[in-house]
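Removed from the display is one protein chain of the complex; every other protein chain stays in position.
On to chain A.
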Amino acid sequence: MTVSRLPSAAAPPHNPAYTQLVAERNRFTVIMTVTFLVLYFLLPILAGYNKPLMATKVFGNVTFGYVFAFAEFAMGWIMAAIYVVKARTFDRLAREATQ
């Protein structure tokens, strides 16, 4: 693998594909990051401030705390999967932007 510098005299090309890539990617990153941070921090916040809720049994002896924690894992995998699908659009736009 080699890394070459872009010809620095020329400004990078500004085409519609690139503009669209930057806008879409930034919007996606911000929305997803804020969503997962909010959902994730609910766990330590509830664990700190609402201990009775965390210890409430939901199925058999399985408490809300465990259900919520397992749901966080599901959330992580689902959000990663969404990103993988969405990244195909980003890859296509990146190809167009550099042509």
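Methods note: a contact is a pair of C-beta atoms (placed from the backbone, for glycine too) under 8 Å apart; a residue touches a chain by one contact, two chains touch by 3 or more; residues count from 1.
The rule is short, and it goes like this: contacts and distances are computed from a predicted model.
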*Identity of the absent chain, which is to be given by its UniProt protein name, from "Cation acetate symporter", "Threonine dehydrogenase-like Zn-dependent dehydrogenase", "(2Fe-2S)-binding protein" or "assimilatory sulfite reductase (ferredoxin)"*: "Cation acetate symporter"
_Across the whole complex, list the residues on chain A that are touched by the chain not included here._
1-6, 8, 11-13, 18, 21-22, 25-26, 29, 32-33, 36-37, 40-41, 43-49, 51-52, 54-57, 59-63, 65-66, 69-70, 72-73, 76-77, 79-80, 83-84, 87, 91, 94-95, 97-99
